[in-house]
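This report concerns only the one structure given below.
Shown here: the complex without one of its protein chains, the others still in place.
Right after this comes chain A.
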Amino acid sequence: MERTAVLGRLSWRFATVLEVTAETDQTHSIVLDAPDWPGHLAGQHVDVRLTADDGYQAQRSYSIASAPSDEQLVLTVERLDDGEVSPYLVDELRAGDRIELRGPVGGYFVWRPTDAVPALLVAGGSGIVPFRAMLREHGAAMSAAPIRLLYSARTFDQVIYREELLRLAARDGIDVSITLTRAQPAGWHGYTGRVDTALLRQVSWPPEEHPAVYVCGPTGFVEATANALVGLGHDPGRIRTERFGGTS
């Protein structure tokens, strides 16, 4: 097994919000000035800590949306209606505010520019966030590893990083496939319906090419997708997953 030691303690540090931009109506990107940020790998996340005026604190983890080579650290956060931290980050946070960060965290769900094998990235909803970091890193490093992204969103308006993904799709070495599960705009040329075995067979690298596979999204999406990929003959040991949300 690859060993990625985190050296020393991960300490809390303050970061200043430079800009908040809307990606969709429920999802905002937060551009941060994080002095002395130790750097990260594409796919890692950070812990965010907020403190109320009576000292009460809340922590959550968010995937890093920016590439290691990007100048600023960016988090993209989806607002969960019954959430405690995400509604604050999406609705309330603005330029000039300061939040506490700790990280980077996680060394398994990562893509490195030195990875030479084909990669398949499968995202459901805001599961696209770590893949944006990977795709930006792929571009910055001029990686020759071919990447295919399959991204499932409910509607065109809920496609996060829409413009950027369309630009990326035009580049050599990166294929972007989007499937819209709930509604499609007039003239939609992409896929429709949920990610299933038939769509994965069509879009993914054949198992014989031993691609590195990454699946990120809500629990049900990741379970179904990972099971379908195993069913297609992909080595379970080469499928890395990141799930969010629960089962009852």
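Just so we're on the same page, a residue touches a chain if its C-beta (ideal position, glycine included) is under 8 Å from a C-beta of that chain, and two chains touch if they have at least 3 such contacts; residues count from 1.
The criterion applied here is as follows: contacts and distances are computed from a predicted model.
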Open item on the list: For the chain not present in this complex, what protein name does its UniProt entry give, out of "Nitrogenase molybdenum-iron protein beta chain", "Cytochrome ubiquinol oxidase subunit I", "Oligopeptide transport system permease protein" or "Molybdopterin-binding protein"?
Closed with: "Molybdopterin-binding protein"
- [ ] Please pick, from A:Arg162, A:Arg194 or A:Arg240, the residue that touches the omitted chain in the full complex.
- [x] A:Arg240
Task: Among A:Leu32, A:Ala67, A:Ile128 or A:Ala226, the residue in touch with the chain that has been omitted - done: A:Ala226
Open item on the list: Could you pull out which residues of chain A are in touch with the chain that's been left out?
Closed with: 1, 3-6, 8-10, 14, 49-53, 56-61, 84, 88, 92-93, 97-100, 105-109, 219, 223, 226-227, 229-230, 236-237, 239-241, 243-248
